[in-house]
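Heads up, this is only part of the complex; the chains shown haven't been moved.
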């Protein structure tokens, strides 16, 4: 495993294949999470700061200290067009680590959006800029620039492991991490899953029951489900 | 009391009188809760998944197991046009029990909406379908189909007792349960309450104080409220 730690910046990271990232960007988080085998989901307390926020890109990872956003400035230099910044924190901290000025800077570097296990502010501006942010809180409280964290080390963000270059996808259903090596495979599995769902959708819309479509009646009866008249 | 338990489906339930349900559908949750004598309210952690969601109908009740949505498929068969599905869980579980495919199926059966003490996903699709859902969480995590629960037994959902056929009303203020036997009486009391509020509203809008309109000055003084100049 790549070494983690405090006080480190890694300028050279391996990003997921851009074609696989583009392919993944076609799918929703719920679909991708299923297609991956149901791993890699962040905790649902991360929520979009403005409705319709959505992002998909390789991760520049950040490890923040509580109430301190210095490493976000360090991360800005590591952003390549299309990247997503993923910021974890060494502890639970809901201060406003990020706002409109940093969003302006990140966007100028080509950043697609932010996932942060912390708070953000200037939410009206972020909505107006249409800059996608997934955060655990909104908080006007600003931060200091006093203590080192790291950039582009593996981090655990909202209970999910994220390595630099892994693909992070977020929408209204949550945030999922696709290991960079698996990006193409997961995109293919997502496509297959979605194709499969379309025919199910049509049958359900026509009134067929899942009980019949999925063949559930037998297994339910075998486990003892009983239909009672009172 | 009707027996509760695991592994039971009751196809024959007594729904509240449709006229009473229609009458109740004219009122907000806060009004109905007051008109009932302030009982029957679910905990406020249930929130609408998309703004303007609103529903009113007889309950098809479901008892789920954690991380398992099998019984929602069993429930689909028990839905009659206008019904609301109310899903409790044997424990606290915020997984995504319900999404766009089940919403398609439920709507095809005539379901008006869902109240669930659990999580849901595909929230952008649910909003686009305008399918009303009141839930405790949004979560991309899917569920399995492995363990029996029940359908149409009395359940406790978000701290309120719901029997099959009881009327469930939900809007932006919360979710309230009206026992089926009381539906007509509560609708009448709601109408009375609302009529009564209209005249109060006009007087308050004209600048009359509640202190005077409600005759509060005497009782306040009797309890010792004192007006001080510093």
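Letters A and B mark the chains as written, and numbering starts fresh at 1 in each.
Just so it is clear, contacts are C-beta pairs under 8 Å (C-beta built on N, C-alpha and C of every residue); 3 or more make two chains touch, one makes a residue touch a chain.
All figures in this text were calculated on a predicted structure; none of them were measured in a lab.
*Asks:* For this file, in which 2 copies are placed, how many copies does the full complex count?
*Replies:* Total copies of the sequence across the whole complex: 6.
Criterion: only the chains that are shown with their structure count from here on.
*Asks:* What's the distance between the Cα centroids of subunit A and subunit B, rounded to whole Å?
*Replies:* About 32 Å separates the centre of subunit A from that of subunit B.
*Asks:* Which of the residues in subunit A end up touching subunit B in this complex?
*Replies:* Within the complex, subunit A touches subunit B at residues 28-30, 33-34, 38, 41, 44, 47, 52, 171-174, 176, 197, 200-201, 204-207, 209-211, 214, 216, 220, 223-230.
*Asks:* If we count contacts the way the header does, which residues on subunit B are in touch with subunit A in the complex?
*Replies:* Residues of subunit B touching subunit A: 2, 7-12, 70, 73-74, 76-77, 94, 96, 99-102, 104-105, 107-109, 119, 121-124, 137-142, 145, 147-148.
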